[in-house]
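One structure is given below, encoded as structure tokens.
Note that one protein chain of the assembly has been removed; the remaining protein chains are unaltered in position.
Presenting chain A:
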């Protein structure tokens, strides 16, 4: 009987340990690191956690408190003809695709439309748009707000990106407007400011 119990306990421990074994990784502060399987590198000023689950093939997500609470995502060179992130329902709700001839104004539109479709974020709005230098290229910085369908929680986001050599590079930070956005926006901006190729 006690053996069985011990076995059960072992199984339970393994089950509980599963998330740890999923391969999330600590990103140390102050070291330059390549992100999103691309030539893009960043240097965080604080510790972040890299989630093992990627939004798409050439993308990765960092977080401090959990991806629903603060989500720093990197999209590293999305090629023409590919969606920004993984399709949610390719047959019924296909996502818009990156195009090599995209203008700089199309970058916020691509993110907005992808969110509206994949996250049912019908109240998505782009609030500010400004031209910036993105790692030495002509880029765009924009802020946005959205809430998912049937949710009253409003989320805020800030993104910057550019189309370089026909591929889309984008860094987004988003968090609930309430408390979490302000809490880690400074740390996220340090990372986004440090983008280099």
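Methods note: a residue touches a chain if its C-beta (ideal position, glycine included) is under 8 Å from a C-beta of that chain, and two chains touch if they have at least 3 such contacts; residues count from 1.
In this text, contacts and distances are computed from a predicted model.
Candidate names were "Amino acid ABC transporter permease", "Putative Zn-dependent protease", "Integral membrane protein" or "cytochrome-c oxidase", and the UniProt protein name of the unshown chain is "Putative Zn-dependent protease". Here the missing chain is touched by one residue of A:95, A:171 or A:191, and it is A:95.
Considering the full assembly, A:127 is the residue among A:53, A:79 or A:127 that touches the omitted chain.
Within the complete assembly, residues 91, 93-96, 99, 101, 103-105, 109, 112-113, 116-117, 120, 122-123, 126-131, 138, 140, 147, 149, 152, 154 of chain A touch the chain that is not shown.
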